[in-house]
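Apart from one protein chain that is not included, each protein chain of the complex appears where it belongs.
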Amino acid sequence: MIIAEQKTLEEIKQIVAGYNKLLVVGCGTCVTVCFAGGEKEVGILASELRMARQMDGQQLETVERTIQRQCEWEFVDQLKDAIEDCDAILSMGCGVGVQGLAERFPTKVVLPALNTKGMALTVQEGLWAERCAGCGNCVLDKFGGVCPIARCSKSLQNGPCGGSVNGKCEIDPEIDCGWQLVYDRMKAINMLDKLYEVQEIKDWSTARDGGPRRINREDLRL
Amino acid sequence: MKAGSNLERVLEAGHFAVTAELGPPKSADAKVIHDKAETLKGNCDAVNITDNQTAMVRMSSIAAGTIALQHGLDPVIQMTCRDRNRICMQSDLLGAYALGVRNVLCLSGDHQRFGNHPQAKNVYDVDSMQLIRMVKNMRDEKKFQCGEAIKVEPRFFIGAAANPFADPFEFRPIRLGKKVAAGADFAQTQLVYNVEKFINFMEIVRKMGIHEKIYILPGVGPIKSGKAAEMMATTVPGLEVPDEIVQRMKKAEDPKAEGISICLEIIDRVRQIPGVAGIHIMAIEWEKAVPDIVQRAGLLPRPVIEVVEEPQEPPAQKPA
Partner (left out) sequence: MENEAEKSPNGYEPKVVAFACQYCAYSAADLAGPTGLQYPANVRLVKLPCTGKLDVLYILDAFENGADAVFIAGCLDGNCHHVEGPLRAKRRLVLANKILNELGIGADRLGMYQMSGGESIRFVEAAREMTDRARQLGPSPLNQRKSAANE
């Protein structure tokens, strides 16, 4: 799923400064699961912002809504009735959600409340870790199901570099060395010999480097 | 001859090679390079010019290497994958060759987290293994990475790094073998302080026959103080300094002299390991120690190999 975390209250206060009636919109999918922008967080942030405004001796009116997904028009359209008399929309969705709202309501100011961090796995309650970099050309078959692009700090395809010590990455003892994980997995599935091959230079044109990406499925379009 | 660099000639002739490290300054001051070059001149067969080492902004390695060339030194340009994509790498390689540089050492590069610009975006379009192959294909296939032909190809003696002290240990010789397969001609290792571990590493390397396909130059270097020894032992990932050495450095009355003694002992031991083709002296910001070390290790004078064929490109102009 997509993981995100809330910007600091200070930053959000500055982002919404000057708007007096805010529509705070949560998203019921990824950011609900990672406790960043679901219905609960909408309630908390709206309350925080109202109180923060009061502390400055001013008033802020908030309308709270949470839709199932900010990245699909059928859900976004449910906000139509709520946006009319709001000065601005504060989206608690990921970067896609913010843009979904902005695209659907072209004359409305849409502001972000979250920082989107990427595609991740819930490792345990309260801990999420990036697993996919969306390079557009999956190589997981070559690395035993551990992605060196996403999990090696240098995205090495012929790692590990000289900074791998005790299974940890040189940049942070909290980060596992992606290549130690690749190595261990390949060993466990009896495929170590695969790692003897030099991986050729990657074609990054399928990644963001090739420009904004889209998928067009003619068989699905009406 | 693949590139005809002095380093290649010395190694091809079967001499025990000595390379040293020359760190460019964190400024535009050419004098620093001139001075260091003069210190190292005659004491080594080639000098490694570091490429923004530890991700600190320093003078360009190619620019500093060109200055070293003016002193008659044979520069080994270090090139990391951190700061350049394949377009810039190849462009810099063409330029370096045109300026007279004949050796390149291909590295992943320290992560920018360690440097003075931790907020920078890194590149890693290519990794060190792929860079080796790219440089080889430019030289031997006369082709750019995209496949297009190069009219006048850059002919480099290709270096790779090896770290026998990083994990997983059993994969380290294999990874060096991969670098050979990718096209590396010589390898310089991480600083060796744990000689036992390096001996084990070399044993596996020899079993795999890797030493017959690549010149291996273990990294050695004098430690300046007990504090430095402790810091190196505890804070540098992938560097192993045994406690015995840390203690010796801490107890030493003259730590600098002790550091050089330890370095000489290590040189003596690694020289005896079959498959070791030379040493790479990394006296980081202590280049002045190099002449003393080389002399006391009995590695002077450095061999002078006559150039039979003229290099294709005239070397850069010597200073007046």
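By letter and in written order, the chains are A and B; residue numbering begins at 1 in each of them.
We adopt the following convention: contacts are C-beta pairs under 8 Å (C-beta built on N, C-alpha and C of every residue); 3 or more make two chains touch, one makes a residue touch a chain.
Remember, predicted model here, so these are calculated numbers, not experimental data.
Engineer: For the chain that was dropped from the view, give me its touching partners among the shown chains.
Structural biologist: Its contacts among the visible chains are A.
Engineer: Which of these touches the unseen chain: A:Ile15, A:Val33 or A:Ala52?
Structural biologist: A:Ala52
Engineer: For a quick check of understanding: of A:Gly28, A:Gly43, A:Gly95 or A:Gly167, which residue touches the chain that isn't displayed?
Structural biologist: A:Gly43
Engineer: Suppose we count only contacts with the excluded chain; which residues of chain A make the list?
Structural biologist: Spelled out for chain A, the touching residues are 8-10, 40, 43-44, 47-48, 50-52, 54-57.
Keep in mind that, in the parts below, only the chains that are shown with their structure count from here on.
Engineer: Could you list, by residue number, the parts of chain B that touch chain A in their complex?
Structural biologist: Per the stated touch rule, the residues are 81-82, 86, 108-111, 113-114, 122, 124-130, 133-134, 145, 161-163, 165-168, 171, 174-175, 177-178, 181-182, 190, 237-238.
Engineer: Could you list, by residue number, the parts of chain A that touch chain B in their complex?
Structural biologist: Answer in residue numbers: 153-168, 170-172, 177, 180, 183, 195-202, 204.
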